[in-house]
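Left out: one protein chain. Kept in place: all the others.
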Amino acid sequence: MVAPGWYMALAAALFLVGALGLLIRRNALVMFMCIELMLNAVNLTLVAAGRALNDINGQVAVFFILVVAAAEVVVGLAIIVSIFRLRSTASVDELSEMKG
Amino acid sequence: MLTALVLMPVVAALVVLAVPRKRHEIHLPLGVVLSLAPLGLAAYLFWQFEPVAGMQFVVDVPWYEPWGIGWRLGMDGISMPMVVLTALLVPIALGASTAITKRTREFVVLTLLLEAGMLGAFVATDLFLFFVFFEAMLIPMYFIIGVWGSDRRIYAAFKFFVYTFFGSALMLASIIAMAVIHSSQTGAASFALSDLANLDLTMGAERLLFAAFAIAFAVKVPIFPLHTWLPDAHTEAPTAGSVLLAGVLLKLGTYGLMRFNLTLFPQASVDAVWIMGALAVIGVIYGAVVAIVQPDLKRLVAYSSVSHLGFIVLGIFALTSASLQGAVIQNVNHGLTTGALFLLVGMIYDRRHTKAIAELGGLQKSGPMLAGFFLFMTFASIGLPGLNGFVGEFLVVIGSFPTLPSLAVLAAIGVILAAVYLLWAYQRVFHGIPEGENATFPDLTPREIALLAPLVALVLLIGLYPNILLDRIAPSTEAVLDQVQAVTDYEVPYPGRLVDVFIPGEG
Partner (left out) sequence: MTDLAIDLLWLVILLPLAGALFLHFVGQRLPEPMAGLLASAAIGLSFLVGLVGAFPFFQGDGEATTILLWSWMPAIGANLELLWDPLSALMTLIVTGVGFLIHVFAIGYMHGDERFGRFFVNLNLFAASMLTLVLAGNYAMLFLGWELVGLCSYLLIGFWFTRDSAAGAAKKAFVVNRIGDFGMMVALMLVFAAFGTLSYAGIFDRAGEVLTTGVATAIGLLFLLAAAGKSAQIPLYVWLPDAMEGPTPVSALIHAATMVTAGVYLVARSAAIFELSPTAQVTVATIGAATALWAASIAIAQYDIKKVLAYSTISQLGYMFMAVGATAYVAGIFHLMTHAFFKALLFLGAGSVIHAMSDEQDMRKMGGLLSKMPVTGVTMGIATLAIAGVPPLAGFWSKDEILGSLFARGGWYGVLWVVGLLTAAMTAFYMTRQWVMVFWGEPRWSEDAHPHESPGMMTLPLIALAALTVVGGFVNTPFRFTLEHFLEPVFEGVSMQHPPEGWGMFALMAGISVFAGLVGLAAAGLAYRRPMEDWAEFEQGLQPVWGWWEQAYRVDDFYNVTVVQPGKKAAEAAAFSVDLPVIDGAVNGVGRLARGIGERVRVLQTGQVRNYAALLFAGAIALVVWLAVTGA
């Protein structure tokens, strides 16, 4: 059995990749993938912690997150696709309609 | 039974919603017909209503038990007249809305939903439920003003919404605070009115909670100086909106003061008698004085509401049998007369497309029937004996004298001023020789007469035989006084209680 610390480390690494990607990349689609990466990093942490602490709640929480993430992907992708159709670009730097 | 009463308008709204948008000509008639169903049920409840104290037709179903929230409904002598009034005014308001041509379906649906909210608020005996209904009314009203109003409708709707919301936020906080206090005292949270009335509050807490409730309701009434949303909202709203706003929504404020402030915080109420009474009388006189010079007929009627509702608030806090009965019956009266006046102003507007007093004149010549109805309602509003307004005002003023003599005398000045502003307006609008468009002014149609006739009949009935309501109101208002006297060291002075009153022949 692998020690839980390794899982945590992997999750941290994945999270960091996602976070940096979110900050650096401009393409909305890629940024979206980065967010998914971060979410799954968190999922990994929860599963690992749940297993280590022998608590089923960790896995329950993962299921919640998976479901919500799926719904979110549906909505988010739809928005991005329609923006792309409208503007022929997916670069977030060019999209600042919501400026205050 | 009460559940059915509250849900009926919702069902009616769904039915109207099911009619395709293209069939716009049947939305309004359908709405009127469907809204007669709650009226019928309300009339039946009125018939079944026993003239005794306490809640009747009680419904008590748990809703969210861990927090002690329940679907609790009930009706007593204070809410019963308001329920009937609401059920009556909705079909009339809808019937008067033929001028609305855009988005008729949405208009009818929103009005019916508004009715559900109003009825629910009057019969709710659970504070959480009350709050839900109280807020649920805001949204349809916001749209009615904002979509179908006149020129400055967005401003007015926004002001109305934010103002009222500000008050209700305070009230929500207090309601939650009371539930929490209840849970700390008994171990279980509860939002039921009957449970919360028995809370053991410290004086500071009671006053704070009283103030929060009072502000929420004072905005709604409106009590001076929180009244400025009202002229804007009334003036901009379409006729049906003004009628329901003046006829019912404002009454939620006075109803709330009586139902919640007096029952939940008796001690604080007794302590606040002078403050509330003084603000009420300022409202009476101030509203009347400002009304005198209003250039817009609808705005004038709106300010007259500020003045008239001052009487009701005075009656509530004067805490005598006569003044409380007067306050309840005046709630109904104001709904009937001011509702009718707004209808009439709407009818003038439909014909002349102006509400400016200066542009009108001589209408009695060209529209004698309309003038007759207007004059009748004007005198009802002035408080002419024999008509309903007098019964309410007279009971309030005479009844307030034993407890608040100086305020009662000042309030009586409002009676003079009412004659000044209403008759002056009447003279300018209806007397003289009509010129231009005023000369070709068409008189009332049978539909409009049918809308006004029931109001006229009720004005006369309540004016001459108020006992039809007073008999049913009195036990409940007496119970309120009993409770206030039991909890505080307040004693209603002679001859403030019904039992003290000397009736010749009885000794």
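Note that the chains take the letters A and B in the order they are written out, and that residue 1 is the start of every chain.
Methods note: a residue touches a chain if its C-beta (ideal position, glycine included) is under 8 Å from a C-beta of that chain, and two chains touch if they have at least 3 such contacts.
Being a predicted model, the structure only gives us computed values, none of them experimental.
What are the shown chains that the omitted chain is in contact with?
Taken over the complete structure, the missing chain's partners among displayed chains are A, B.
Among the options B:F46, B:W63, B:Y349 or B:W424, which residue touches the chain absent from this view?
Within the whole complex, the residue contacting the unshown chain is B:W424.
Looking beyond the chains shown, say which of B:G432, B:P454 or B:P475 touches the absent one.
Among B:G432, B:P454 or B:P475, only B:G432 touches the chain that is not shown.
What residue numbers in chain A mark contact with the hidden partner chain?
Its contact residues with the unshown chain are 19, 22-23, 26, 28, 31, 92-93, 95-100.
Spell out, residue by residue, where the missing chain touches chain B.
Considering the whole complex, chain B reaches the absent chain at 159, 162-163, 225, 227-229, 286, 289-290, 292-294, 321-322, 325-326, 362, 364-365, 379, 384-386, 390-391, 394-395, 397-399, 401-402, 405, 408-409, 412-413, 415-416, 419-420, 423-424, 426-427, 430-433, 464-467, 470, 474, 494-495, 498, 500-505.
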